[in-house]
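Step one of this worksheet: look at the structure below.
Complex shown without one protein chain; remaining protein chains in place.
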Amino acid sequence: METFSRLESEVRSYCRGWPTLFTRARGSRVYDHTGRGYLDFFAGAGALNYGHNNPTLKTALLDYLGSDSIVHSLDAATTAKRDFLDTFEEVILKPRGLDYKVQFPGPTGTNAVEAALKLARKVTGRETVISFTNSFHGMTLGALAVTGNSMKRGGAGVPLNHTVTMPFDNYMDGQVPDFLWLRSLLEDSGSGLDRPAAVIVETVQGEGGINVARADWLRGLAELCREHELLLIVDDIQMGCGRTGPFFSFEEAGIVPDIVTLSKSISGYGLPMALTLFKRELDVWEPGEHNGTFRGFNPAFLTATVALNTYWRDDSLERETLAKGQLITERLEAIAAEHAEAGASVRGRGMACGLVLPGEGDARRVCAEAFERGLLMETSGPEDEVAKLLPPLTTSVAEMEEGLDILAESVRAAVRTPQPA
Amino acid sequence: METFSRLESEVRSYCRGWPTLFTRARGSRVYDHTGRGYLDFFAGAGALNYGHNNPTLKTALLDYLGSDSIVHSLDAATTAKRDFLDTFEEVILKPRGLDYKVQFPGPTGTNAVEAALKLARKVTGRETVISFTNSFHGMTLGALAVTGNSMKRGGAGVPLNHTVTMPFDNYMDGQVPDFLWLRSLLEDSGSGLDRPAAVIVETVQGEGGINVARADWLRGLAELCREHELLLIVDDIQMGCGRTGPFFSFEEAGIVPDIVTLSKSISGYGLPMALTLFKRELDVWEPGEHNGTFRGFNPAFLTATVALNTYWRDDSLERETLAKGQLITERLEAIAAEHAEAGASVRGRGMACGLVLPGEGDARRVCAEAFERGLLMETSGPEDEVAKLLPPLTTSVAEMEEGLDILAESVRAAVRTPQPA
Amino acid sequence: METFSRLESEVRSYCRGWPTLFTRARGSRVYDHTGRGYLDFFAGAGALNYGHNNPTLKTALLDYLGSDSIVHSLDAATTAKRDFLDTFEEVILKPRGLDYKVQFPGPTGTNAVEAALKLARKVTGRETVISFTNSFHGMTLGALAVTGNSMKRGGAGVPLNHTVTMPFDNYMDGQVPDFLWLRSLLEDSGSGLDRPAAVIVETVQGEGGINVARADWLRGLAELCREHELLLIVDDIQMGCGRTGPFFSFEEAGIVPDIVTLSKSISGYGLPMALTLFKRELDVWEPGEHNGTFRGFNPAFLTATVALNTYWRDDSLERETLAKGQLITERLEAIAAEHAEAGASVRGRGMACGLVLPGEGDARRVCAEAFERGLLMETSGPEDEVAKLLPPLTTSVAEMEEGLDILAESVRAAVRTPQPA
Partner (left out) sequence: METFSRLESEVRSYCRGWPTLFTRARGSRVYDHTGRGYLDFFAGAGALNYGHNNPTLKTALLDYLGSDSIVHSLDAATTAKRDFLDTFEEVILKPRGLDYKVQFPGPTGTNAVEAALKLARKVTGRETVISFTNSFHGMTLGALAVTGNSMKRGGAGVPLNHTVTMPFDNYMDGQVPDFLWLRSLLEDSGSGLDRPAAVIVETVQGEGGINVARADWLRGLAELCREHELLLIVDDIQMGCGRTGPFFSFEEAGIVPDIVTLSKSISGYGLPMALTLFKRELDVWEPGEHNGTFRGFNPAFLTATVALNTYWRDDSLERETLAKGQLITERLEAIAAEHAEAGASVRGRGMACGLVLPGEGDARRVCAEAFERGLLMETSGPEDEVAKLLPPLTTSVAEMEEGLDILAESVRAAVRTPQPA
């Protein structure tokens, strides 16, 4: 580990909480250099929904690479890209009635968000974008400006402008009618809110603490955008690709965003890939107006295509995810009940779940205890007050039970005395 | 090809100039779906310095993936990352006397630039960054603000601030002493230039038209930065990894930048990867202050390590690159001489070369003719007035001659009548 | 009038609603070139609290000018300035226990606001300033950024940044607890609100529609600022100098702002003058860091001194103002009751009063009818839905009744049929 402290920037983070050297992985299990295995309830922050080194995808990937197929192509036309586009249309877009054009920005979430924001501003000719409390959209300047976390914002070194923060669903504990504030601002020409270009929202805020927006709230937001001609951007980077059950997390609410960002699990194998989707009529880009060296990383297109064919041609994965999500929730509720004095509670949708432990440091201690017991989890929320569970969707029920047992023990070990919030 | 026009955003670009479907590639040769081969003098815009599907790297990559090694790890510690760091230190940093810390931002060039800019502003507590005419640093808002191209800047949809553009070397045709303007601004408390945090520069501007900064100019810039305590950022994304001969393009000038960005060919195989390097004392990041999902893409660390071991343990690649660069330059000079009436001229360093054809549309027509004849090249420069050559460094002399023959023919076909600039 | 349309910019405004040529004025009465008199219930938008050409001030001013006393002195020391400072301290600051330093910015309200914002940012090292819905603070870029009106904001031609708008008292009709939203943002490190430098507020929003903040709300705001170490700026440009009764409008709430802006009636004679007051410990200005040509306009210091001596050495003016305010309110309530079907209602504090007429165009028509009948009034509010009354504080009860009679007639003439909002 000395290599890392000598050579890698202090910005490194996860290696501090998990002080070991990982070497191999398969499915929901990761192994370190001593051969010790860990159950992975983190899944690359949602980038490994189909598990590590998924065998179906692996076979296809080795074939692809072994046959000297195109790896890197910028935005030239390739067979792998064509196949991905056709499959994405057939398996994902058409069945859901979505007439989206597909943009391949640089292969990271923040690049997809930057493309979305640029397009929204270009289309509308307006600058302001509305984001929500405790949102997370990325680290480059445009995406960081719509991200809530003050430590991360402080890293910008310049003021982050052209954005306005609004209360996410239930932010003020039900004391305020939904959208009363935003609607008031939009309808009042003296409010001081410059007419916005767009709203960007996560349906479930992963980094923000597994804050779940109700379907009603999302529909209200979509309606408000429609009324005021604001573009609705759903950032589905962490919650898309089946994390909450359906392929897109917004399907449950029955809304159709104007722009959607996808990344993390879209390649299905942990290969960098990102997409910005938007309604056909919004495709006002000039050729080359937004570019990037790795926007044509074909192995990712290949595994993405295989993942779509394997997991999304029927609804079995979706049903399993909802069932497993139900299982997790029940176990978490039991844990929370056991620690009611510590203020424990549960949040989540599908297989994006959180155990809220408001006592200072509690959630961090739980994750540390879990690591000791062979379970990888991270915290989230503005005060790291949520122990977050994002297991691979392909985690078996037995593994799930094993991990939740470890979690239950870890909470017992970490949360000894009641600590008020 | 209909798939692309139906489903992919109008932002797509290269597929318009190369209207075919690519399937396989090896070394400097790419093949389309009809089996036709093309010599690739573009090399993924410099991301494929060791050629397509380089066999040494390929073997290692297939082994790595085949053995279920870690693919995706965020910034957890992995064997592949440790090996990369140790090798990078041993093969690259130590022999050059560079005491840099290494940051892994998201795996694209623009992410590396954003990290560099954020760090420079954080360290200095200042906002302004100086960039140069015809610079290219990326498409996310921070990087776009230091990019010169007006079409790309216009895509931002918000004003791009906190930056000041300065003349690149020879921008005003030698009519102005180097740095007279910048130095005047820095030394005059009434100049209106807020004290800058940093200067960001490419040693050779690839997208800007293969504009080559002289070593003297770079030394002058480094000296000016030192005098005024500005951080010097060299964006070596396109010109690093041996493109101009040495591993870092700034080695020739004998300068030591405070911050260096690398991407494109650092993985050596077209796998997305990016690094931000900086002097040890600048490492003021908080843990997690800049993050990103794909900053731990281990297959790229693996191929990067193999590439360093294969190509950079001695100076043979560097010497070959310089020799081939000499060959290209001579051939281009001959072509330029043949088209002196069209104002043709040659620019370049190492294997980053350009044939300047100031007649409107000439360079674009040359590239179109070259494509017809089986050679892939792109234009660069603000008016697309430069036919750019970035062949893989591993291109054989025979392939080089073949490509240059095609180029010579293409110029003859495209540049028929003298067109004054 | 042809001169104005030929030579004066289209930006001119009041001359459109009052299409006559004014020549002379005395007390609350203004005369046009035909000799027709008008009761002035507008008082230079609050700049003439002691009436036009107040005789006590006039005598002193003529003496001053007649004796070749200093007119213009930048910020050199003059007798008139010294006398003003000493009197301001003795008559205003000391009795109220206020230990403020006095800055003389350029002699307009917007200059005073700019100085306040600059100082708040300089002292705290933070950028964000919080303002309120329907606020009005001025037209220069800094002040405009904290102004709510969208038409005026649109005139900036650049995005207005570094500010956040918050709901003014009762903005959401009592549906939301006071400061719930602002407090939530301040207390949540993930809210997306960068830590603010200051809050700027009017106690009664004049341009915004005579929106009156309750004393409780102001105390809550002051307490919130104290808790979170935000500077509290009260913009008392329109509501200070006795408009609401006491000299400062915030006295009633018992709060002590960190920074106060004064202008309009501070000179007492309509002479341009502005002050920025701040707590002694905030005086971190460098000499000359904020300057301006007319910040030493001595005739204004002279009349300001006389006005303080005449009107503020006892509480008689304050008591009269409150009594007249009561009279106005009662008359307005009667008018509103008569036009209940048109949704009429009354707002106000002291002698800043408004008759709300939500029917489209109603308030504007009322003012037009009033002008025809010899009464000058203007509208305010985001939709010009409020007929605003700002009579000179020195208006006699008989004049008040006369004006209110005209107003009652004008409303009857203008608001014929019920018009829902």
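Brief remarks follow.
Every chain is named by a letter (A, B and C) in the order it is written, and numbering of its residues begins at 1.
By our rule, a contact is a pair of C-beta atoms (placed from the backbone, for glycine too) under 8 Å apart; a residue touches a chain by one contact, two chains touch by 3 or more.
Treat the numbers as computed from the prediction; the structure is a model and nothing was measured.
Here the missing chain is touched by one residue of C:Leu39, C:Ala143 or C:Leu193, and it is C:Ala143. Looking at chain C, the residues touching the absent chain are 1, 3-4, 6-16, 18-26, 30, 33, 44-48, 52-53, 58, 61-62, 65-79, 81-82, 85-86, 88-89, 101-111, 114-115, 117-118, 120-122, 127, 138-143, 145, 151-152, 154-158, 161-162, 197, 237, 263-264, 269-272, 276, 278, 283-294, 297. Contact between chain B and the absent chain runs through residues 127-128, 131-135, 146-151, 153, 159-165, 167, 171-172, 175-177, 180-181, 184-185, 188-195, 208-209, 381-383.
Hidden from this view is one chain, which touches chain A at 158-159.
Throughout what follows, only the chains that are shown with their structure count from here on.
For the pair chain A and chain B, chains touching both partners: C. For this pair, chain A with chain B, the centres built from the Cα atoms lie 31 Å apart. Looking at chain C, one finds that residues 159 touch two or more other chains.
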